[in-house]
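Only one protein chain is missing from this complex, and each of the others stays in its spot.
And now, subunit A:
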Amino acid sequence: MPLIHRKKPTEKPSSPPSEEVVVPDEDSQKKPHESSKSHHKKSNGGGKWSCIDSCCWFIGCVCVTWWFLLFLYNAMPASFPQYVTERITGPLPDPPGVKLKKEGLKAKHPVVFIPGIVTGGLELWEGKQCADGLFRKRLWGGTFGEVYKRPLCWVEHMSLDNVTGLDPAGIRVRAVSGLVAADYFAPGYFVWAVLIANLAHIGYEEKNMYMAAYDWRLSFQNTEVRDQTLSRMKSNIELMVSTNGGKKAVIVPHSMGVLYFLHFMKWVEAPAPMGGGGGPDWCAKYIKAVMNIGGPFLGVPKAVAGLFSAEAKDVAVARAIAPGFLDTDIFRLQTLQHVMRMTRTWDSTMSMLPKGGDTIWGGLDWSPEKGHTCCGKKQKSNETCGEAGENGVSKTKPVNYGRIISFGKEVAEAAPSEINNIDFRGAVKGQSIPNHTCRDVWTEYHDMGIAGIKAIAEYKVYTADEAIDLLHYVAPKMMARGSAHFSYGIADDLDDPKYQQPKYWSNPLETKLPNAPEMEIYSLYGVGIPTERAYVYKLNQSPDSCIPFQIFTSAHEEDEDSCLKAGVYNVDGDETVPVLSAGFMCAKAWRGKTRFNPSGIKTYIREYNHSPPANLLEGRGTQSGAHVDIMGNFALIEDIMRVAAGGNGSDIGHDQVHSGIFEWSERIDLKL
């Protein structure tokens, strides 16, 4: 705008020579500032703008423009953006809330949301000196402003105690409560907000909608020990059911919330000291349906990489683009190491380690997803994929997904007989400490010494079972803490009394579902996005780095369609959770009356094929299948709303499957 302003005066009739113009101009300059006047006198009407002046002028221009735009933005009618979007992309479909309201749907069953890991906000209740003035401010979620302002202080407050997995002394960080806990993760980045807004259209409000926020850093049983979160959830569900005329609740967990709610269902029916004492029919009495969104029932391979080397696909890609940058020790930042130290104190990350071992995730030479072809992102239609398969001359070599971690690309592809395993489990940990600077940062790697590191690299290939052993070896303290709260096996005999311990409750392969034949369990998840499934690693000999292992980012396949990208083997899923983990329980293990589902609770699988937003205006899209963005998927929202308004699985159309989940489930040989 200032440009236009500036042009206007020049259109006036030309004025007398400059010497005379100077005088009135000087007068006008008197007003703004005295100093400007003196300045002009000194410069004798000649040069006008010093460097600082032009800087100020520039800042002024920018400010004025900014205010003007801000004013326009505020004066703009609220429907304007929508109008623009509709002009460009054609009329938008009604959001599901409006559509279903027209159909006459009304709020019926109370709805409980259970947020996943990372998405829930955390706020400070008591802190060290450095966190002054942050009382009841969000440390996690919101703007993350504090991460930049005082990073070390932030890391210190977000970490838990190494030994107990609870609060460190003098620090209390607690979950934000209420719907605000996870409606938006960061400003403008919705998590539950779209779903909440749509539910509100058909009459939901605070009294029949409840966000069961919990401190997602803690192990599940510790949330009860420290915050009594499970008790609160029980009391709130009971209250909502009784104040809504006895209508049972619909539970909507997302991501890790799925495991948390599995834990809750066991806890609530367990007798009092350990459990909630709700009695054996509590779930049957209070729960109508559990609608799991993107549930990592059987864990995610990402968790292994996260714990092993504090990195995942994104970090690995960043490293491939700018090698050396993340690893260098300039400024003594050691970002990754700090992140690793922090995340390793969080017990909850261990709840997401792959469960079921080789039986589920595949061994050295087989995996349930065998034969899966990764279509490049560019190919949208499934046909090109299918053709490649039919011809039998698929250019891609079969991928050994079962090898979750392999050292070197050759090993990842070699036949099982060719791999020389030297058992690392007995290997003595060396005494030598490779790098002293790493002492600042707590990881357990410096206890391992060079010998231990070598032993690990020489073992070459790790399957799901061995990956757990590997973590036990690499981070014994952390895993000792974690295995007190979580278990990753498969139960042989579910009636064994040992399975009454809380550590088994969040593992669907070691617990029975509650006795509630009328309950329904849904598994809703996105498909069609490459999802991390296995990793190629290398030893990192760089002296600057404290983490001796790294994803081998240069492991590429020339082929566009390859599943191997930057050291990561991808498979179908929702970008975070592979289809197998999200779908297997509902597709096979709980289908019908099985030993995991003794009362024959009905299960449904609803997959949503990912289709990326057509243009920038759509933001994160209304048909996304990505792990978090799926919460804005209209089809998913509609399904949830129909169930909340009283529908059941057959009303919304039974299963809806796009991936090969049933085929893959068949390959898994599990006693049912």
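Keep in mind that, in the parts below, a contact is a pair of C-beta atoms (placed from the backbone, for glycine too) under 8 Å apart; a residue touches a chain by one contact, two chains touch by 3 or more; residues count from 1.
Methods note: contacts and distances are computed from a predicted model.
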Fill in the blank from the handout: Looking only at "Transcription factor IIIB 50 kDa subunit", "Ribosomal protein L2 C-terminal domain-containing protein", "Vacuolar protein sorting-associated protein 35" or "Lecithin:cholesterol/phospholipid:diacylglycerol acyltransferase", the name UniProt gives the absent chain is "Lecithin:cholesterol/phospholipid:diacylglycerol acyltransferase"
Fill in the blank from the handout: Among listed residues A:E156, A:D227 or A:E518, the absent chain is touched only by A:D227
Fill in the blank from the handout: Considering the complete complex, of A:V118, A:V147, A:L166 or A:V180, the missing chain is touched by A:V180
Practice task
Pick out which of A:I52, A:L152 or A:A169 touches the chain that's been left out of the picture.
Solution key: A:I52
Problem - Residues belonging to subunit A that touch the chain removed from view - result: 2, 5-6, 9-10, 12, 14-15, 18, 21-22, 25, 28-29, 32-33, 35-36, 38-39, 42-48, 50, 52-53, 55-64, 78-79, 125-126, 135-136, 172, 174-175, 177-180, 183, 196-197, 200-201, 205-207, 227-228, 231-232, 235-236, 238-239, 242-243
